[in-house]
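Take a look at chain A:
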Amino acid sequence: MSKPKFAMYWGASCGGCDIAVLNIHEKILEVDETFEIVLWPVAVDAKYADVEALPDGAITLTLFNGGIRNEENEHMARLLRRKSQILVAFGSCATEGCVPALANLYPRETLFETIYAGPSTENPEDRRPLERAAVPEGELHLPKFYPTLRTLDQVVEVDYIIPGCPPESRQIAAVLDVVFAALRGEAELPPKGSVLGAGISTVCEECPRKRDVKKIRSFRRIQDGPVDPEICLLEQGILCAGPATRDGCGALCPLAGAACIGCYGPSEGVADYGARLMSAVASVIDSRDPEEIERILDGIPDPAGAFYRFNLAGSLLRRGRWTMDGRR
Partner candidate 1 sequence: MAHSPTPGDGLSLLEAVERKTPIPSRLEMCIQCGSCGGSCPSAADMEHTPRAIFALLRAGMDESVLHSNTPWICVSCYQCMVRCPQEIPITDIMYAIKNIAIQRGAAHKEEAAFSATFAEMVESYGRSFELGLATRYYLKHHPLRLPGMAPLGMGMLARRRMDLKPTRIKDVDGLRDILQAAREMEAAQ
Partner candidate 2 sequence: MNAATSDSPRIGVYVCHCGSNIAHMVDVEEVRAWAEETLKGEGVVVARDYKFMCSSLGQELIQKDIRELGLNRIVVAACSPHLHEKTFRAACEKAGLNGYLCELVSIREHASWVHTDKAAATEKSKMIVAGGVKRVRYDEPLDPLRVPIHKRTLVVGGGIAGIQTALEIANAGYPVYLVEREASIGGHMAQFDKTFPTLDCAACILTPKMVDAGEHPNITLLTWSEVTRVEGSLGNFQVTIRKKARHVVEDLCTGCGICTEKCPKKVLDTVFEAGLGYRKAIYTPFPQSVPKYPVIDVENCTYFVKGKCKACQIFCPTGAIDFEQEDEETTVEVGNIILATGFQTFDPRRIPQYGYGRLANVFTSLEFERMSNAAGPTGGEIVLRDGKTKPQSVAIVHCVGSRDRRYNNYCSVICCMQSLKFAHLVKERTGAEVYNFYIDMRTAYKGYDEFYQRVLSEGVNLVRGKVAEITDAARLPGEEGKLIVQVEDTLAGRQRRIPVDMVILSVGLEPRKDAYETAKLFGISCSANGWYTEKHPKLDPVATMTEGIFIAGACQGPKDIPTSVAQGAAAAARVLGHIQAGEMSMEPIRASVDEARCSGCRICNGLCPFNAISFHDDRRVTEINPALCQGCGTCVAACPAGAISGTGFSDAQVMAQIEGLLWDVRV
């Protein structure tokens, strides 16, 4: 009997997720043993055409990381959806947009301007990519660059979600164990739509820092002064996203003395990550005076970045509002 098929593919992402999967140590051998890897650009040499040739539903498990930024991403998402029995949105980009989705704050034109005419780009002829270009050899075609980045589940239906930027390797390993067991008929897969490799609470659950009733009189950054190693960062005025961020990472950042920045995304059932975090943080501001409140809030200079760093594409608004001249 032939081995079940496995694929891993990337949309708009940084590649960190692939590394995280490779980082599961010996278990990677088990992957190789259990599966026939039909597509995984980082690890194996396979052709799109081979995948296209497979019958629908031929791939047992696909881990899709990265968001949908262009035509090619979308094409592959649809293709892999058709070919896969289980499609997993893997990592923050696929599940909520992640840092690439911060580009949703700007229109395409501004992005191109920054990329192709920015100070770090040498482009003396000021060229822009063309979707179609006639060259002597024939017509060249580049995938269309969409106005916004969308999450995988905004384009195709997904079966499971594994959050994290990237997902923690030990969590990936644990999820794979469940899959292996299920393939062996020893366990049942969790209900469709579940979030895997993470908890149902938030980072504070795993964070060992001492905490008390919160009262914020001012915000500061970790570089602004000494940080107490034992006490909750938020209580020290450091905007820690831990209370709103799904647990599962092991509270790595707060353990290391840095504020959680929210890569595991919203907790179970939360409709808008940023709104939740905003609501929580604002609720514990210790003032009743509008002017004073404003003064305290001055300590959060970039609210969109602070509250939607990972979740802009997954939020209710999905993006910033822009005009055609690129002003927000």
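Inclusion criterion for the candidates: all candidates are chains of the complex that A comes from, given by their letters.
Rule of thumb we're sticking to: contacts are C-beta pairs under 8 Å (C-beta built on N, C-alpha and C of every residue); 3 or more make two chains touch, one makes a residue touch a chain; residues count from 1.
Please read all numbers here as calculations on a predicted model, not as lab measurements.
The candidate touching chain A in this complex, chosen from 1 or 2, is 2. Within the complex, the chain A residues that touch candidate 2 are 200-205, 211-215, 232, 234, 242-244, 247, 266-271, 276-277, 279-280, 283-284.
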